[in-house]
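Starting off with a structure, shown below.
Only a single protein chain was left out; the remaining protein chains are all shown in position.
Letters A and B name the chains as they come in the text, with residue numbers starting at 1 for each one.
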Amino acid sequence: MCLGVPGEVLSIETGANGLPMGKVSFGGMRKDVVLAYLPEVEVGDYVLVHVGFAISRIDPEEAERTMALLQELGDLALLERDLKAVQHLEVDDAR
Amino acid sequence: MTSSADLTTAAVGPAESTALDGDLPCPIPLDRYPRVLMAHGGGGRLTQQLIQEMLVPRFSNPHLAELHDGAVLAVEGNRLAMSTDSFVVSPLFFPGGDIGELAVNGTVNDLAMCGARPRYLSLGFILEEGLPMETLWQVVRSVERAAQRARVSVVTGDTKVIERSRQDGLYLNTTGIGFVPDGVEIAPRRAQPGDTVLISGAIAVHGTAVMSVREGLEFETTLASDTAPLADLVGALLSAVGSRVHVLRDPTRGGVAAALNEIAGSVGLGIELDEAAVPVWPDVLGACEILGLDPLYVANEGKFLALVAADAADAAVSLMREDPLGREAAVIGHVVDEHPGRVVLHSRVGGRRMLDLLSGEQLPRIC
Partner (left out) sequence: MSFRDPLLVQNVVGALGTALPRGGRGYKIMHVCGSHEHTISRWGLRSLLPQGLEVIAGPGCPVCVCPAHEVGEAIELVRRGVTVATFGDMLNLPTRFGSLAQAKAEGGDVRLIYSPMDAARLAQRNPDREVVLFAVGFETTAAPVAAVLGAGELPDNFSLLVSHRLTPPAMELLLGIGDIHIDGFIAPGHVSTITGSDAWRRFPEAYAMPVVVAGFEPEDILLAMLLLVRQLNRGEAKLENEYARVVPDAGNRPALAAIEEVFEVTPAWWRGIGRIPRSGLRPRRELAHRDARERFGIRFEADLSDLPPGCSCHLVMLGKAYPPACPLYGKKCTPSSPYGPCMVSQEGTCFIWFTYESDELSATAAGGAK
């Protein structure tokens, strides 16, 4: 329901409207984004942007953790496949 | 065969029945669409509805039935291609181009998509009262330069002024004439199951560049429109691969998705598209993501799709890559017997889905 796109904060300044603003890069395309809801954000952070507002800072450690989990699932699948293969071999041996 | 159709019989204009049935009701459901909406010009379903239900039946003839960007007419032993296009872009000047250049390249490219060498152009101006004269001059200069680059002559024209209304200030229509070389036969009906689908370069650049300067959407980017005349690249392709090029189409309004749907629909074959193979630049993707747009539906002005016989695909791609306008040419799909009239996309992550027409222009979304 709410389109949010991650981008990298390139700079931070106070906008003409008095709101904290930042330049955020989305794959090289840059847009001015309101940072009012992320008072602790720093240059170099990745933020999630919805309708021109940064609404959340992306936590790289949590991102890593999700990524690791996704990779583990693959390792697990390989492991299970190998296990099944071993069981088959054992069954075959038993014959 | 369209190319051999006799101009005199084809050009009878409104069929006799039209004159008799004076009270034909409007074929568009008036309760739903009492007025023309922007979406009727967006290149999606509503545009199709207008063309298929209101226009084509009224003027029915073999040329129109092809539903190509231009018509190929037989005139005294020559094959003549004719195409027309109107230009209503806002803003008039955008990164990488302007309405004048677009108006030349757009029509020249429609001719090229018929396999023709473009030769002559008409130029019709509709100007809004109050338009700065200097702006008009810039556009005229731009038309001049683009015509030179595309090697077409502006041989006739028209100027009208309308009362001040929207401040867009200027609309252009161009009609082009070109000649189709012997042996060249480009038409949707030549598509074959097994044909390879090629794209001449990275997609969605023009639409994104124009959007980047539209009021309310502004973003900073180095993107510039890809508007360019494609006839030379097409000419080179045709002389190298010849009759094994079956269909050409420039994916302008409505993007690659609309163009492929039109082809699939008009020949009753299916098209399978490999999303991961479609070249998209990262900044174009970034802009599309933030506006909630799918690059496959965003306009191009300097790219074309080619359906070629599978055994000619490699040669076609390497040849295109030698030209600066085709440097990122790629194989992106193929034609199949299954799911006739439909385009099925194989997503980057392995799923399958239908790639359909939108109802109108893709609008920026928030959700």
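The working rule: contacts are C-beta pairs under 8 Å (C-beta built on N, C-alpha and C of every residue); 3 or more make two chains touch, one makes a residue touch a chain.
Since we're looking at a predicted model, the values are computed, not measured.
J.: Using the document's definition of touch, tell me which of B:G22, B:G77, B:P324 or B:G350 contacts the absent chain.
T.: Among B:G22, B:G77, B:P324 or B:G350, only B:G350 touches the chain that is not shown.
J.: Could you pull out which residues of subunit A are in touch with the chain that's been left out?
T.: On the side of subunit A, residues 1-4, 17-19, 34, 36-39, 48, 50-53, 55-56, 58-60, 62-63, 65-67, 69-71, 73-74, 76-77, 80 touch the unshown chain.
J.: For subunit B, which residues lie in contact with the unshown chain of the complex?
T.: Residues 29, 32, 34-39, 44-46, 48-49, 216-217, 291-292, 294, 339, 342, 344-360, 362-367 of subunit B touch the chain absent from view.
The working rule: only the chains that are shown with their structure count from here on.
J.: Please output the residues of subunit A touching subunit B within their complex, sorted ascending.
T.: Residue positions touching the partner: 1-3, 5, 7, 23, 25-31, 49-51.
J.: How about subunit B: which of its residues touch subunit A in the complex?
T.: 212, 218-223, 282-287, 289-290, 292, 365-367
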